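Following: one structure in structure tokens, then a few remarks.
Coming up: chain A.
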Amino acid sequence: MDRYFNSPVSWGHVGIFALEAIAALAVVIVFVTYAIYFERKVIGWMQFRIGPNRTGPLGLLQTVADVAKLLLKEDTIPARADKALFILAPALAFVPSFLVLAIIPYGLHLPFADLNVGFLYYIALSGVTTIAIVVAGWASNNKYALLGGMRSAAQMISYEVPLVMSIVGVTMMTGSLNLREVVLHQTGYFWHWNFIPQILGFAVFVVAAVSELNRTPFDLPEAESELVAGYHVEYSGFRFAFFMLSEYIYMYAIACLATILFLGGWNPPFPQLDFIPGLIWFALKFAVIVFFLFWIRATLPRLRVDQLMGMAWKVLLPLAILNIFLTALGIEWWG
Partner candidate 1 sequence: MKGTGIIKGLGVTLKTMGSKKSTLKYPDVPIEMPDRFRGIQYLDPDKCIVCNQCARICPTECITLTGKPNPDPEKKGKVLDTFDVNFEICILCDLCTEVCPTEAIVMTNNFELAAYSRDDLFKDVDWLYGNNTNVREDNNNIGAPQRGGAK
Partner candidate 2 sequence: MSGEDRREESAKLNETKGEERRETEEEAPTEGSAGTSAEGAGTTPTDAPAEGDNREDVPSAEADSGAAGAGADPNGRKPEGEEQASAPKQVQAAAEPKTGPVDAKQAAEGEPAAPPAKAAEEAAAPAASSAGGEAPVRRQETDEEKAARRKAALEAREAAKAAAAQGAARPEAAGGAAAAGRNPAAAAGRAAPAAADAPPPPPSPNQPRLDRAAQLLRELVNEDAVEEASINEPNDHLPTLVIKRDRWQACAGLFRSHPELNIDYLRNVAGVDHETHMEVIYHLLSLDSGHNYAVKVRTDRESPSVPSVTPIWPTANWNEREIYDLLGIDFPGHPDLRRIMMPDDWVGHPLRKDYAPLDPEV
């Protein structure tokens, strides 16, 4: 990769970059398609059901069919909605979700953009999606959407704080925000991975990440039983698909981040297992995280707004700060 960055720009390079980007996009789209499929399958299995099984063999084409349906649906915009914002919101939600994918290294030689401020880049861009959700809630001119949008703004801003604080420990141990270096620092046996020394940080990270994803038990912005569908109650067709897409892409990104920051990225748990390619190890860890997200969605009820905010500020933030202190002490005493 580096040689492309260092050599002068030519049409050939542009073509290669474009192809790479398209390949990455294809991977992500395939992931989203089958993440939705497996989410439904897994939750179905946990509820004495078998999940989607009618479209295509084993129901594998279910999501494809769903997307096709969404594409063909009539595009409705409520008469009293703020049209410009209403149209802008889905795009605003979904553009940053793709942008954050640029920094994720899947293997030692498979990074796209090797930024030194990798994690901060992620936080900065994912924050834009919050704005999109508020805009969507506001532009719909619907009270449920508005409530959902407001909830989402409060929730995502609150949880970004513990999310960032939780990885400060990792950064301190690594000495860098560059995601590739974070992984390289975790080379060795699995107890060298960050999730053991940073167990507290890992816990805070997982909780805050689930909250950032607006998934159960933190799915208040779209709490079905209270707000019907929350901020996207008025959206249908492909605009709705955009929100859906960005949600799942964030899930992909967060699962990748958790793998990289705490589970040793592409490193095998034992150096002896080195013969298995790093990409497979990465995918395995990633799958575990994604499965965990499905699993808690199938099990847990939803928090209340005040409890949610209380949890962010009264539990997670102090824990994250405590984690920073402990890490500092650890580094001071044991190096």
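Basis for inclusion: all candidates are chains of the complex that A comes from, given by their letters.
FYI, a residue touches a chain if its C-beta (ideal position, glycine included) is under 8 Å from a C-beta of that chain, and two chains touch if they have at least 3 such contacts; residues count from 1.
All of these numbers come straight from a predicted model, not from anything done at the bench.
Only one option in 1 or 2 touches chain A in this complex, and it is number 1. Put simply, chain A touches candidate 1 in their complex at residues 42, 45-50, 295-296, 298-300.
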